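Quick one: structure below, then a few questions.
Just one protein chain is left out here, and the rest sit where they should.
Up next, chain A:
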Amino acid sequence: MTTASTIPISTESEAPWQLPYRGTVGMVCLIIAEAAIFAIFFVSYIFYIGKSLSGPTPREVLELPIFGTICLLSSSITVHWAVAALRKDNIRSCALGLASTVLLGGIFMVSTAEEWYHLIYEKGLTIRTNLFGTTYYSLVGLHATHVIVGLILLSIALFTALTGRIKEEHSEKLEVVSLYWHFVDAIWVGVFLVVYVIGR
């Protein structure tokens, strides 16, 4: 049995038809959704500043994580280099850019781990201690989770670069990953301001 139908198609040559790259659009959507999730955690943090019924307070235990912050923010620059290098088909600089990004992100994670160790074992602040602990660990922890996901993605990209499987035509895809990484960095600026500047 066959069914016939008609669809309009054009025989004449037409103006070029260009649509955005779907990886980019998808990532932008994801970033909007994630930003909304972070916004709710930020609101909770701000709403509960100074409302804990018991200590310790942020002023007593928090120190400015300057070094980690510098590392994380500069990794935005290195990932940008990596993408730019790939666009020029320069695989070696691309791999170098990716490697430094992973390294800088890794240093940031180590500094966060140290901070948590210090808070938990020396200051006795856990997620159950008080509202500060609750909001602090959930917000910073949510961000750290995103850093880890980003590091995994970047490491996969680095691996393909080192084994020589990454090509110029993959630059759009790498750009999507870098978009995510820039987002993670931007969120950190917010976390830094809210937790370490306003919150103290």
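To be clear about the criterion, a contact is a pair of C-beta atoms (placed from the backbone, for glycine too) under 8 Å apart; a residue touches a chain by one contact, two chains touch by 3 or more; residues count from 1.
As a working rule, contacts and distances are computed from a predicted model.
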{"item": "Listed names \"Acetolactate synthase small subunit\", \"Ion-translocating oxidoreductase complex subunit D\", \"nitrile hydratase\" or \"Cytochrome c oxidase subunit 1\", with the criterion being the UniProt name of the chain not displayed", "value": "\"Cytochrome c oxidase subunit 1\""}
{"item": "Option from A:S44, A:T57, A:S74 or A:N90 whose C-beta touches the chain left out", "value": "A:S44"}
{"item": "For chain A, residues in touch with the removed chain", "value": "1-12, 14, 17, 19-22, 25-26, 29-30, 32-34, 36-41, 44, 47-48, 51-53, 127-128, 130-131, 133-135, 137-138"}
